[in-house]
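What follows is a single structure, written as structure tokens, with notes after it.
Yeah, one chain of the complex is gone here, protein chain that is, but the others are all in their spots.
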Amino acid sequence: SRFSYVKNYEIADPLLPGTFILARVDGRAFHRFSTEHEFTKPNDERALNLMNCAARGVMTEFNDIILAFGESDEFRHRSFFASTSLYNRRMSKILTALTSIFTSMYMFHWAEHFPQKALKYPPSFDGRIILYPSEQEVRDYFAWRQVDTHINNLYNTAFWALVQQGAHSTADAHAVLRGTLSGQKHELLFSRFGINYNALPARLRKGTLLVRENVTPAPSLDTASSKKKIKRTTMIVAYHCDVVGEEFWKGHSELLNP
Amino acid sequence: SRFSYVKNYEIADPLLPGTFILARVDGRAFHRFSTEHEFTKPNDERALNLMNCAARGVMTEFNDIILAFGESDEFRHRSFFASTSLYNRRMSKILTALTSIFTSMYMFHWAEHFPQKALKYPPSFDGRIILYPSEQEVRDYFAWRQVDTHINNLYNTAFWALVQQGAHSTADAHAVLRGTLSGQKHELLFSRFGINYNALPARLRKGTLLVRENVTPAPSLDTASSKKKIKRTTMIVAYHCDVVGEEFWKGHSELLNP
Amino acid sequence: SRFSYVKNYEIADPLLPGTFILARVDGRAFHRFSTEHEFTKPNDERALNLMNCAARGVMTEFNDIILAFGESDEFRHRSFFASTSLYNRRMSKILTALTSIFTSMYMFHWAEHFPQKALKYPPSFDGRIILYPSEQEVRDYFAWRQVDTHINNLYNTAFWALVQQGAHSTADAHAVLRGTLSGQKHELLFSRFGINYNALPARLRKGTLLVRENVTPAPSLDTASSKKKIKRTTMIVAYHCDVVGEEFWKGHSELLNP
Partner (left out) sequence: SRFSYVKNYEIADPLLPGTFILARVDGRAFHRFSTEHEFTKPNDERALNLMNCAARGVMTEFNDIILAFGESDEFRHRSFFASTSLYNRRMSKILTALTSIFTSMYMFHWAEHFPQKALKYPPSFDGRIILYPSEQEVRDYFAWRQVDTHINNLYNTAFWALVQQGAHSTADAHAVLRGTLSGQKHELLFSRFGINYNALPARLRKGTLLVRENVTPAPSLDTASSKKKIKRTTMIVAYHCDVVGEEFWKGHSELLNP
């Protein structure tokens, strides 16, 4: 029709070829959402599991995502091979599809993880895409998030111990912790509450890493089928290990040099 | 930490000031989704109502959205006053928040509209943003969509009449309709199936327009309060009227010259 | 060849359709350039004429430029009809062609304007493109530049009068002028140096506006030719008039509603 010229105002938004595409989704106003839905503090295992479940859902839909890191209300999918041609690397397509799938997976699996608690209102997420030219920056990105997870979680653990077990007001608890170094928080947790921070589940201290790994199919005895092209399959494995050092990356060199 | 340099790779994506921001969301693979969830054909009233409900949810969250048009599995929110400063006009923020809210509203209200039918899998949506410099292009955009809705719906109505009531195969039905003009489809519907196309609900023929309208509060008798600043409230009104001609726009001049 | 994949990394950069394209070029380090080439202070007529000449050269090359405003070492070409399709609105193409032509025109015509003075080193210019959605913003853009021209020129005129005629040091002259209002500078110029600022050439106080105007060809007496399509020609006219008020724009309505 004579109106269809308006379609031409859509401007293409291709992502630079050869770069690693990192997509991040983060819960919108989860401070309120976690309060209204009475998440346990500082960490709610059900909520974290639900986040992991939604992230797995996204990875199942997009095979090109090979790695994801989650903590608190957010997930970062680094996710695409540098060479992905998903949606011709159209930025908005990739970003909105991923954010929308994450959102609906979170809703879809809510009842499994919170069987006793109906959703009071629908949660939502924001998303963004960041490009990294090289492997080093991708590694540093995940390291950055994990260091941050550690700092936040140590603080939150100490804070809620003071409030819940120490009967401090929240203002008080902040005052106690202000300016303390990492070692002092460890010490405080241990001496006052008998909590050995390093013995807490790695899941809480280090966040969750979802990795797409290749599955080598068992060799077939049937000689006929051995001639067939073996279908390469993958599975998504969860880790709660350190990503700052070399070890994890050495064991997963395919993630950076696909 | 020494890793935080990676944050600098996030590139700002401001939308050009002074332009009208139009956001579109469209169901991903709703051909399959509508089949699996047995939507009635060609239009499922429950499904259309659910779409409208999700769009209303978005408009309730974002006051700056003043107009939205929906048909089939998609919604276009033109949405923002040209002068909106929502999220400082950051493209990804606006786009992902809107798409995510739409998605979760759709999920949240599913059971109300499909009480007998559980979701088999989570639906998702893609989104994009288009900028228009002037009112004329915004009007033409909505006109474009409505003309398209009409063409598609007339075709689909004739098609499914042939298949469901005329016992044609789908291939056959396509063959019958190939190359027919609009008038011929009207004629076919009337002569063979007694359907007066123009008497079908406007909702199906013209799509749904959601308009934010100002509500003038009833004047207070209390003289004291009359000095108080009257809080301006708005409500979201649904229309199924023509947007190609002048009439609608004349009656809603505030939409284009806010 | 197997290397040609690298061409795909070129990313398209179309300018939003329907917007007014404004291009600005500004002399790089003209503080130094004007000193080394002994421009007279505060304004060098030869230098300003040369700038105007370069801007005309650009407008002669690109018919779609309809308006340009120059002052000091810079020129703003607003330049393009909102509907221009020059180079398919490719940003880099338009911007670099324009900046390069401006540069080479400046060099090419140097000797005409500075016959006694050889270029000591090649001058260069930076450029940028700004998009405006509506006529109002385009008008305000030129008004903004003209107001700025006025403020700068009044200051510079007073400053150099103090230095050149008043035998102040430059530090002194700045000190004298610090915090003075516009009226006080007028007063100072008049009382101390007998200069009536408003009587200075409009070219200096208001900058130069180059306008593409239609030339109506004289009607032909030859009846045969009157049936031929009359070729529309244009010429570039210089103005030094006010662009803040209504008058100029009323007389040139074709500039904003082409």
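The letters A, B and C name the chains in turn, as written, and every chain counts its residues from 1.
As a convention for this text, contacts are C-beta pairs under 8 Å (C-beta built on N, C-alpha and C of every residue); 3 or more make two chains touch, one makes a residue touch a chain.
Bear in mind the structure is a predicted one, so any value in this text is a computation, not a measurement.
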Chains in view touching the one left out: A, B, C
Candidates C:Thr35, C:Ser83 or C:Thr96 - the one touching the absent chain: C:Thr96
Residues from chain A at the interface with the omitted partner, ascending: 16, 18-19, 82, 131-134, 137
Chain B residues touching the omitted chain (full complex): 8-9, 11-12, 14, 16-18
Residues belonging to chain C that touch the chain removed from view: 1, 3-7, 9-11, 25, 28, 57, 92-93, 95-97, 99-108, 119, 121-132, 137, 140-141, 143-144, 147-148
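The definition used in the following text is that only the chains that are shown with their structure count from here on.
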Overall pattern in which the protein chains touch one another (line/ring/star/complete/other): complete
Whole-Å gap separating chain A and chain C, where each centre is the average of the chain's CA atoms: 53
Geometric centre distance via CA averages, chain B-chain A, whole Å: 32
Shared-contact residues (touching 2 or more other chains) in chain C: 16-18
